[in-house]
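The other protein chains are all here in position, but one chain of the complex has been omitted.
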Amino acid sequence: MKDLVQRAERLRADFPLLHQRHPSGSPLIYLDNAATTHKPRAVLQTLERFYTTTNANIHRGLHWLSQEATRLYEEAREVVAQFLQAASPQEIVFVKGTTEGINLIAHGLRQVHFQPGDELLLTAAEHHANIVPWHLIARDIPVRLRPAPLRSDGGLDWEAFQQQITPRTRLIAITAMSNALGTEMPVSAIGALARQRDIPFLVDAAQFAPHKPINVQEWCADFVVFSGHKLYGPTGIGVVYMRHPWGETLPPYQGGGDMIVEVRWDSSTYAKPPQKFEAGTPPIAEAIALAESIRYLTQKVGWDFIQAYEQYLTDYAQARIEEVPGLQLFGTARPKGAIWSFYSEAVHPHDMATFLDQAGIAARAGHHCAQPLMEALQVPATTRASLAFYNLPSEIDSLAQSLHQIVHFFV
Amino acid sequence: MKDLVQRAERLRADFPLLHQRHPSGSPLIYLDNAATTHKPRAVLQTLERFYTTTNANIHRGLHWLSQEATRLYEEAREVVAQFLQAASPQEIVFVKGTTEGINLIAHGLRQVHFQPGDELLLTAAEHHANIVPWHLIARDIPVRLRPAPLRSDGGLDWEAFQQQITPRTRLIAITAMSNALGTEMPVSAIGALARQRDIPFLVDAAQFAPHKPINVQEWCADFVVFSGHKLYGPTGIGVVYMRHPWGETLPPYQGGGDMIVEVRWDSSTYAKPPQKFEAGTPPIAEAIALAESIRYLTQKVGWDFIQAYEQYLTDYAQARIEEVPGLQLFGTARPKGAIWSFYSEAVHPHDMATFLDQAGIAARAGHHCAQPLMEALQVPATTRASLAFYNLPSEIDSLAQSLHQIVHFFV
Amino acid sequence: MNTQLKQLYQEIILDHNRYPRNYGRLENPTHQARGHNPLCGDQIELTLQIRDNVIEDIRFEGKSCSICKASASVMTTVVKGTSLEEAETLFEAFHELLTHEEPTKVSSLAAEWRDKLSVFSTVRLFPVRVKCATLPWHTLHNALKNSTQVASTE
Partner (left out) sequence: MNTQLKQLYQEIILDHNRYPRNYGRLENPTHQARGHNPLCGDQIELTLQIRDNVIEDIRFEGKSCSICKASASVMTTVVKGTSLEEAETLFEAFHELLTHEEPTKVSSLAAEWRDKLSVFSTVRLFPVRVKCATLPWHTLHNALKNSTQVASTE
C-alpha cells in the first residue's frame, strides 16, 4: 500500500492545480473527478506546443503547417483507436463530448433504424446524456425507454434486465459505470446478449474510461462514447467509436466543410466515415491533447497502478465513510469505480457541500444529472466524492473528519 | 503607413508561431488566416491559467472551483454579447464552431419554422457550412436553396438578390464576407429588407468577425454565427447569437445534462436559453479563452488599427499580385476583407501551393469549401492568400516574387 | 468551522430548519404554488388562505436544504397576516438583501420584519446558496399571482 501511495504522491507533481489552496486557507482537496478531472502538465504542454508550433487547419491544406497539423490529428485518432482496441482508426469520430456523441448516434438511428413503438433498453442508472437524446428523437419517431432496475446495492438486476428484452427492443444503451454510484455494469455480458439477438449496443463510457481499460471487442459494442475532460484531457473533445459498418449506415449528423465529396445547390454527396461525421473545423488542438492524455494515462501512470491504487482508495473511502453516523452509502455492489454517493437524513446534501467546501473539499451535491436514479433511490440528491489516482488516503481522512463534524453540527 | 507597419511588427511579438522557420529554411510566411488564425500569448496564457488554477465543471457545483469556473464561463458570454452588441448575454450560445452553429439553427427551424417547398435565399458565395446543413434538413422537410448571383467583380448583384425574394422565402442566410473572395455583402441592407418582410435573417460571420466590428442591431440579424479559431482564439469553440425570442421559439438541439429542468423516463422539460442549447459539458476552457482573444483584439490591437492596416495590406497585395503576368484576380469589389483569390491558366492551384510552400509561404489552394462558387467562377480551384493584422508588406513582396517565379517556370 | 459558515448557519436558521413553523398543507387553499430548484433538488409547496387581500394563513411543505427550509419557515411567519402589497414589498426587500451589495430596502421595513429577514444577509456571501434562500419567496410570488407555473430559481 505504501508504495502505491508514494507513487500517487509523486504523480501529483504532474498536476499543477492540485497544489492550490482554497480561499479559506485550507489545502484544496479535489474529490469531484467524476465531473471533470485535472490535466497533467504533459497535456497542457501539448496544447501549448501545438498552438505555438503547428497550429493550422487540417485536411484542406497543402502547406507544411497544415500537413503537420493533419498528421498530428490523424495520429490522435490512431491513439484513440488503440486505446479502445478498435479494429481501425476509421471507426473513431471526434466530437465535443459524450453528450454530443450520443446525440449524433441518436440522430442517425432515428433516420435509418428506429420505427415508431420501438423500445430502448437502458439501466436505471443512466446519466441524462443517455436519456434526453432519445426523448428528442422521440418527437419524430416515438420510441420508448425501458430502464432495467438496480438491486438495492446499486448493481444491475440481471434477471430483470434480461426480462426487459422484448421483440421490440431495438437498442441497448447503457452506462458502463454509474456516475452517481460508481457501480459497474456487466457490459460484456450485456454485449454478448445484444449481439446474440442482433440488437445494436451502445456503451456510455464517460465514467468508465478514466478508471479501467476498455476493449470494444470484448464488450461487443457497436457504439462507445466518452469525454476527454473526464480522462485528464481538455474540454471540448470527446469520442464516438462506431463499429464498422455503422459509419457507412448512419447518415451524417452535421453538414459543412470536410464531410462532403461534392456540393451543389440542390444536393451534396458525403465523404466516408469518419470524415462524414466531422463537419467543419473539428476541435483540433483538443484531439491532439486528448491523445497525449491517453499516452500519459496508459504509459506514464499505467493501468496496473490505476486499478490497484483506485481499488485501495475505494475500499479505504468506504471504510471511513461508513464510520460516520447516520450516513447512508449508495452503490456498494462490486466491481465499482472510485465514486461514493452518500446521504444523511439530518443534513441536506446542499448544506453538506457548503460545509465541505469551506473545509477546502470539492465534492458535489445534487442529482448528478441522474434524476430518475435519484427518484429510484428515494432521495432528493446525494453528496458524491469521486476519486482519481492522484487522490490520497489523507484526503479521504479529511473528508471523513469533516463529515463527522457536519453530522454532529446538524444533529 | 510606416507607423502602421511598425505597429504590426510589434504585435507579431505576441504570436509565438509566427517566428518559426519552414523546414526548407525559409522564414514561415503564414497567409492562410481565413482557414485559421494563430493565437496570441494572452490567449494561451488564459488556457494555461484556467487549467492550472480554476479547472472544474460548471453550473452543477457548489464548491469553490466550480463556482469560479462558472463565473469565468458566464463572463465570457458577457464579453461575446458585448462584442456583438447583443441585447443580453442570454442571446449567446456557445457551440463548437460556425458549422455546428448553423446546424443547430437549421435543426431548430426544421421543427418550428419550415414547410415543404419553402425557399432559402443565399448568395452564390456561401461556404459549405451554409449549404449542407440545409440539405440535411431537406431530407425531412424539402426546402429549396436559391443562391443570388455575384457580379463579375465578386460583389453581390443587388438587383438580382431582391428579385429572388418570393412569398415562399422563409429564411435569408448569407455570409457577411466571402471566405474565398474576401468580398463583403451588404449585410445591413439585406437585414433591413428581411425585417421589413418578416423573414428571419441569419449571418455567417466566420470570416467577417476577425476583420470588422459586428453590430447585430444594425444588421437586423436574427442569428449570427462565428468560430473562435478564426478570431485568434482556440479551436473547439464558436458562437451562435439568437435574437430574443428565437431562443424560446427554437427547440433544443442536443439533449443531456444542464439543458433540462426535469427528466423522467418518458419525457423531459427544458431549461431557458441559452442553457437549453448547451447540453453536456461545454467547451469551458475554450469559451474563456475566446473571451480573452476578443479582449486582445478589441482592447490591445483595436479595431481602428485593424481596419486601417488591413485596408492598406489589401490594397498593397492587390497591386503586387496584379503585376504577376497571367494571374486572374477574383473579388475586386469593395468593401472587402484582406483575402485574395487568384488563378492562372498555366499553373494549377495545386502546383502553385506546392511551390509556395517550398518557399515557406502557407497559402491555400482548393475550392475553399465553396464548390458552387468555384463552378460559378468557372475554375476548378483557386489559390488564396488571406491576411491578418500580423502580416507584413514584406511578406506580400515574398508572395509576389514567388508567384513571378512560378508562373515563369510553368510558361 | 470558519466564521462565515457560523454566520450562515446561525442558531436561528438551524432552529427553523429543525422546527419549521407553519409546516404542512392547508386543506382548502385559495392559492397555491410549487417551487423547484432543479440544480440541487430543492422542492417546496405553498398553500395559502387569502381573504380580502390579506394572507390569513400559509403553510409550506417540501424537501429542501436547511437554508431553503429556514427561509420558507421564516417567510411564513413574516407574511402571515400581511396584505398582498406588503408581501410584495417584503419579497422585493428580501431579494435585494440577497443580491445587492448594499441593500437599502430592508432597512425601511418594520423592525420585526427587518430583524427576521436580516438573518439571511450572510447568504449573499455564498452566491450558489442564494437561490436556496429565495426559492420560497419566488414561489410565494407565483402563488400570489395565482400562477399555476412551477417557480424555478434556475
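As written, the chains take the letters A, B and C, and residue 1 is the first residue of each chain.
In this text, contacts are C-beta pairs under 8 Å (C-beta built on N, C-alpha and C of every residue); 3 or more make two chains touch, one makes a residue touch a chain.
This one's a predicted model, so the numbers in the text were calculated from it and none came from an experiment.
Across the whole complex, the hidden chain's contacts among the shown chains comprise A, B.
Considering the whole complex, the residue from B:Ala8, B:Leu62, B:Val187 or B:Met374 that touches the absent chain is B:Met374. The residue from B:Phe15, B:Trp134, B:Tyr296 or B:Phe355 that touches the chain not shown here is B:Phe355. Check A:His22, A:His38, A:Arg60 or A:Arg320 against the missing chain and you find that the one touching it is A:Arg60. From the options B:Val239, B:Ala365 or B:Val407, the residue with contact to the unseen chain in the full assembly is B:Ala365.
Touching the missing chain, out of A:Ala42, A:Ala271 or A:Ala376, is residue A:Ala271.
Considering the complete assembly, chain A touches the hidden chain via residues 59-60, 62, 67, 260-262, 271-272, 275. Although one chain is hidden here, its contacts on chain B can still be listed: residues 24, 347-351, 354-355, 358, 365-367, 374, 380-381, 405, 409-410.
As a working rule, only the chains that are shown with their structure count from here on.
Centroid to centroid, with C-alpha atoms defining each point, chain A and chain C lie 38 Å apart. Centre-to-centre, using mean CA coordinates, chain B is 47 Å away from chain C.
Chain geometry summary: the mean Cα position of chain A and that of chain B are 31 Å apart. Counting partner chains per residue, chain A shows two or more touched chains at residues 350, 354, 365-366. Multi-chain contact residues of chain C (touching two or more other chains): 38-40, 128-129.
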